[in-house]
Each structure stands twice: as structure tokens, then as C-alpha cells.
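What follows is a single structure, and I will ask about it in a moment.
The complex appears here without one of its protein chains, the remainder shown in place.
Letters A and B name the chains as they come in the text, with residue numbers starting at 1 for each one.
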Amino acid sequence: MRGTSFLDQFREAVPGAVVGENLTAVDPWVEVVPAKIAEACRWLAKASPVRFDSLQCITAVDWFEPDAKKAAKNTWQPHTELVYHLWSTPAKVSLVLKCELPRWQGDVPGELPELPSVTGVWRGADWHEREVYDLSGVRFTGHPDLRRILCPEDWEGHPLRKDYEQPLDYHGIRGK
Amino acid sequence: MTQLMGDDPRIVEFDVRTDEMLVNMGPQHPSTHGVLRLVLRTDGEIVSEVEPHIGYLHRCAEKIGENLTHRQWIPYTDRMDYLAAMNMNLGWALAVEKLMKYEVSQKARHLRVLITELGRIASHLVGMGAYGLDLGTFSPFLYAFRERERILDLFEEACGARLTYSYITIGGLTADLPPGWLQRCEAFLDQFEPIIAEYHALLTTNAIFVKRTAGIGVLSRDMAIEYGCSGPVLRGSGVDQDLRRDGEAIYTAMYDGYAFEVAVQKNGHYPRDHQYPAVPADAVLGDCWHRFFVRMLEVVQSMDLARQAIDRYASCKGTIGEPLKLTEKMPAGDAYLETECPKGQMGFYVVSDGSAIPWRVRARSSSFSNLAVAPELCRGCLIADVPAIVGSLDIVMGEIDR
Partner (left out) sequence: MVEFLTSTVGLSGWLAWTIAAVVSAVLVLNVIAGGALAFIWAERKVSARIQDRLGPTRTGGRFGWLQSVADGIKLLAKEDLMPQGADGLLFRLAPYVSFCASFCAFIALPFAFDVVGQRLNVAVFFVVAVLGLEVFGVILAGYASASKWSLFGAMREAAQVVSYEVPLGMCVVVPVMIAGTMDMVTIAEKQAGWFWNWYIFHDPFTFVIFWVYVTCAVASVNRAPFDLAEAESELVAGFHTEYSGLRWSYFFMAEYGSMFLVSAMAAVLFLGGWNGPVPLASLAGLSAGTGDTAPYVVRLLGLANLVAKASLGVIVMMWIRWTLPRLRIDQVMATCLKYCTPIAAVMFAGAMLWKIALPGGLVPGLSRPGGEIREGWLPGPGGAAIPGESTRDGSLARVTP
């Protein structure tokens, strides 16, 4: 969705949700505070002038460089970025929302970062959030059934994290 | 369980209630289209709850993509929807091209249209045949494969592979068509066109087929949208959306100037529906029959598009151009693009840090979202309806599990 007027309405409707935007990127995006994501999505889906009635995709991007030498050159701080791709069926326009989360909740390794689930807005978000939880290790609070979806239930670690190490052994099956 | 059933009119109430039984349908079951596992909670023949378990084919293709350059990941897209690998290739190629702001030559553009539309026909043929199989009739499956085989022959001539093509690549296509290919393709289309009436006779209008599909697994318009369903599943519910017309500029530009009508029921009519069998009286918009019928219409639509593409490609001068180098650097940033694949809207998301190797790749699978709606559709149906409903969603596990 291009244009600032819509963004202004968004800011007005969900105060404090929007913390940044980039309208010149290939896919213009709006950054939303993680805690307000569900509220923002509810407004976008149900009340906004452009009804974003469909959630196409949730992606977690792990911004982390395991190699310390390379990490030193990076301009960004390690974080997990959640990207929501929204689509409006009546208007045929898309919207990209981004959320910046810490890699670990409270910077305690092993504690998964949390943000509110949007399953209450789109029921289709259920499986997408489960997938993000499974592969990237983000906990969605308020999700009705947050389990692993692609990996086995007893799998350890979250494979799409950059510091993930493949287990050497899984139930007697040799890894690596 | 009574609570679950509620006032749903689809649910037949019986005085006799037996013990609940948990049944595993799959992962080794003939009609789960691969390695899908459905846990059914049944009361006799009635299914009160269906829970899909996926991931048996999980390869973490997205992680693999973080370790390869953009072009090297093309073969992995083949293996997602392996029944429409050409369309998968195109989705990823266009997503990367969108990020790089690259535009392919006109000849390559028309060739891409031609190839992907043929891929769509091939995929829908499998979808149609396998659906017949789900309903217990074997012959349409082989009829479908007979024609698909000829498409695969054409693909083999063009790129050397019959299933995982890696033909469409970033910056164009790996090779131009061999001489005489267009004539053979036209010959195939001419021969294929009258055969579609056979499929309609065997399935679409068959009384038993109609009895098994009409009014079964009704997916309402709102539910389809809320679950992010796409493709024929969405259009079968009456939502007028086809990314070839409604998608992003880089994708719709490909189809610029092509004449086609989106296969969706509007005001009770499908486009050009006088040519096709009438919608049966029992069919409800959004049921299995409509999903199937949309696919059948899209086969004809794709043939039409392929014919247009043949003319346009033939009239283009010059070459299809060279694909980009394997190590061509991408600009930093991210791009998400959905394309209209046979199974639905397949999205690819690429995040780049400025090198040739993407920082993150993401495949948004259409079948994944389409399958997510299955528990809703199967609630309260009979066991025999479960394959009918899951089959009508036309899923491919390679794409769901990635």
C-alpha cells in the first residue's frame, strides 16, 4: 500500500503502533511495535479503508552473524525481524508489516522472543505462526495450539536461526 | 462432540452413537497425495474432527537457500511443487528479478508465458486425474497422464528434463526452444482441445461424480479469504482474483496484452459457460465440484494463453538473452512476489545483504494455506468425503513441507 494518507490513518487508529516506515523500498513497508501487532492487524483487517482481509505469509528473518569477524563489520545489531505480508482481496493491494524482536527474550539465550498472535484476526495465521515458531523460534502469545508443524515434535533447536547447529544424532539417525 | 457439531446442517444426527475411534489416514495412504497424515476422529462413518499432520517431506529448503546463490536455488524450487516446476522456477526468478529491478527480453517473456501455461495444463491434468482416483475411478487418471506425457515430451525437448526442469532462471531461460518445437506444441494443443470434452463426460457431468462432489466441502468466500486460500480453491468459492490480472506489476506485465478471462463464477455464470456442461443443480458455490470445474476451465484458458504466446514468441526478433551469472550480486533489501501457480498463489520472499547469496529466502506455499482449511471443511463429513475434500484442494506435499 503506497501513500502516506493511509499511513496517517493507521497511526491515528492504532496509536503508538507504527514506529517507522520505508516507502521507497522495492516493497514499501511499515514497522510496527511487536506488542501492538495484533491490534494493528485487527484494524487493518476489519476497520481500515482498505480491508487487508488475507494474511499471505509470516516470515522471520534472523539478523545474526555467527562469525565474530564478519559481525564486527555489520551495520546492524542482531535481532529477529518478523515480516507480515498482507493482501487485500477487494482492493488487490498488498502491505508489508515488519516487527523487530530481540533474538532472545531479555537477551537470555534459550528464551524465545514473544509477540501477540494474530490468529484472532485471520484464522489462517494459525499454521503460519506455528511454522515460524518451529523454524525460527518465535513464541506467539495467545496462539491456540503453538506446536511444531514441520519438524518432529521432539526436535531440538530452530533450524532457520543463523546460529542453529544440526544435531549429530536424532533417534539413532546420524546427522551431518 | 455434540458441542463440536453445533447446529451445522451438514451434520447428520443419529440416535445411535458409537465409541469414538481415532484413525490415521496416512502418511502411507493411497489418497493423501504424498505423505500427508490426517488424524480422523470418527464416530462410525462420520468424521467429527480432522487434524492434518505435515512435515514428512520437510527438507528445510529455506535454510538451503541461505547457503546458495540465487540461481543455485532454482533446482530446489523445482522440488517444491514438482507437478508444476516451471511455475515454481518462474516465481523465484521473478522475485529475484524484482529485487534486482531486472527486465527480461520480450522473447523470453513470451516464452515464459508459453512454458508456464503449459505447466499449468500439466499440473491441472494431474489434479484432475488424481481427483478421479480419490473418488474411485481410475481411467481419467491415465487419460490425464497420456496428455501430460506429451507436455512433458515438449518440456524435455526444450530443457532436457521431464519433471524438475530448472528451465526458467534468473534473467531469462537456460536455453531457447529447439527448431520445430512450436509446431509440435501447436499440434499438441490442436489434438488436446477436443479431448477435454471426454474429461467432462467422464467426470464433470458424471452422475456419481456430481453426487460425490456437489455440495460437499463447501468453503465459504469469507473463510477462503481468511485462511489465505488461493488459486482454484479461492476462485471456486467465487472470489474474483487471479494474480495474472491482479498481481504485482512485474508479474502482470508478463501477461500484458494477453486476452483471458478469470475462471470464476460471476452472477451465476462462468466465463463462456455456454461451451461447457451446465452447473449441476446440487452444486453450491465453494464446494468440491466448483473447485474441480474451475481447474477444468483453467485448462482451456491456459491453452488459449499458450496459443497467444506461441504467436507472440514467433513474431519476436532477436534472442531470449543470457541469464544472469551465478554470482551476480543482488542489491541489499528485500522483495516479496506472489505468482499465480496452478495450485494457488506461490510467494517467494528474498532478503539480501548485498551479496549473491540471499540472507534469507522464504517460500510461501499455496498448498500450505489451502490445506490449513481442510479441518474446517471435513468437520462432520463422512470418511469417504475426506479424500474427496482433500483431493479437491489439489495439494502437493513437496510444496507444503518444503
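As a working rule, a contact is a pair of C-beta atoms (placed from the backbone, for glycine too) under 8 Å apart; a residue touches a chain by one contact, two chains touch by 3 or more.
No experiment lies behind these values; they were computed from the predicted model shown.
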{"item": "Chains still shown that are in contact with the chain withheld from the display", "value": "B"}
{"item": "Selected from B:30, B:331 or B:354 as touching the chain missing from the view", "value": "B:30"}
{"item": "Omitted-chain contact residue, chosen from B:21, B:175, B:278 or B:314", "value": "B:21"}
{"item": "Per the touch definition above, residue among B:45, B:282 or B:322 touching the missing chain", "value": "B:45"}
{"item": "Residue in contact with the excluded chain [from B:58, B:71, B:150 or B:212]", "value": "B:212"}
{"item": "Hidden-chain contact residue, picked from the options B:117, B:242, B:338 or B:385", "value": "B:385"}
{"item": "Chain B residues touching the omitted chain (full complex)", "value": "21, 23, 29-31, 44-45, 132-139, 142-143, 146, 202-203, 206, 208-209, 211-212, 382-387"}
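We take it that only the chains that are shown with their structure count from here on.
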{"item": "Chain centre separation (chain A, chain B; CA means) in Å", "value": "26"}
{"item": "List of chain B residues in touch with chain A within their complex", "value": "54-55, 58, 60, 62-63, 98-99, 101, 223, 225-229, 239, 241, 246, 248, 333-336, 338, 345, 347, 349, 351, 359-360, 362, 364, 368-369, 372-373, 401-402"}
{"item": "Contact footprint of chain B on chain A as seen in their complex", "value": "25-27, 53-57, 59, 61-62, 83, 85, 87, 89, 92, 94, 96, 122-124, 126-128, 131, 135, 148-152, 159-160, 164"}
